[in-house]
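Below you'll find the structure I mean.
The complex is shown incomplete by one protein chain, all other protein chains being positioned as in the whole.
Entry: chain A
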Amino acid sequence: MTPDTISAQIIDYANRADPYPLYAELRKTPVRREDDGTYLVSTYYEVRSLANDPRLSNDTRNRPPGYARPGQPAEESGLPPGFIFTDPPVHDRLRDTINRPFGPPHSPRFLDALRGDLTKVVTELLDAFEGKDQVDIVEDFAYPLPVTAICKVLGVPREDEPRFHGWADALAAALDPRPGGDDAEQKGQQARQELGSYLADLIETKRRHPGPGILSALAPDMTPADLEATAVLLLVAGHETTVNAITNTTLTLLRHPDILERFQKEPDLAVPLIEEVLRYEPPVQFVTWTTALADIDVAGTTIPKGSPVWLMLAAANRDPKRFKDPDRFDPDRKDNEHLGFYTGIHYCFGAPLARIELHMAVPELFRRVKFSGPLEDPPPYRTNAVLRGPRHLPVAIEGLTS
């Protein structure tokens, strides 16, 4: 990938704070071929149709040699790909199995039962704001909540967080398709291996002494390797996405004081408001790991068999052909079928959990905290272009209600 390609510009950190002009440029060519043969698809209907197209694979082993293969295990790790990087039938089998303890119809109350614990966490985190005149929304609020949630879901001891934090970071960074010369991928593989063996030990313990959380519930039904790969995937996915979603929501509201004021009077606005953030600033901006299994005709272009395809979710979410006045943040938007959680068989597995977390965190944050505004705008962003979000969000606060 040469540096002047549009994908290189999107990955370029200089454009992290506001990639939307680039996405607008991209949409002028709904299906765009990069010099290296990668296809970028950026318009809503085309992205949605491809995400539901059985000729598109999430298993990057289907790419010809020479292309990046995110999600694939290094030769030595031996761990199978996480289910997001698999196709049916493997994908369906894994996802169906994992879904059993996670949600309806088999475990209808599992997620709901987390609310009590999460409310407590939210309260504790906000209580700690007392007496401060500035906080970092990421470190002090948006990060600790999802970590606690995913630990609860999996049954991972929360106090091990310092151990797996670094591995999770490195793994998330490996999803970032930075152009050559970076060792992120190798670091990611190493992290995957280390996190994998940490979780393997934990799973082994749970096999002998079952406890709460889905790892215990799944242990009898899955091979150790599959369960380990799943645990790695869920732990990482549970780490980096909701943090960004909470932070993006906070930043967006601080940038729209009129809407914030309304939200504080109308707590019911939370539902459409959070959906609108998922459209407007989706925590997963695009997916880079799909591959055409056949020649696919899209919007007058043929994507040849074997081509890597990037589906630009954040660009599609602002496609004026689909959303009226798409660059406007409008919680009153009626027709908001965004792609913030993707679509099709790989629709975000954690979406119900993410929504619960957002609905616990966001209204309470703005109910209790009186904000003066962000101390830096734009705030410093994470390097990651795929899992995009502020690294820190320092804000000035005036006080706290109980």
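Basically, a contact is a pair of C-beta atoms (placed from the backbone, for glycine too) under 8 Å apart; a residue touches a chain by one contact, two chains touch by 3 or more; residues count from 1.
Assume contacts and distances are computed from a predicted model.
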Problem set entry | Name of the absent chain as recorded in UniProt (options "D-galactarate dehydratase", "Extracellular solute-binding protein", "YeeE/YedE family protein" or "FAD-dependent oxidoreductase") | "FAD-dependent oxidoreductase"
Exercise. Looking at the whole complex, which of A:12, A:53 or A:139 touches the chain that is not displayed?
Worked result: A:53
For this session: Sort through A:21, A:88 or A:267 and give me the one touching the missing partner chain.
Result: A:88
For this session: With the full complex in mind, choose from A:293, A:351 or A:400 the residue touching the hidden chain.
Result: A:293
Problem set entry | Positions on chain A contacted by the hidden chain, ascending | 49, 52-59, 87-89, 92, 293-295, 305, 344-345
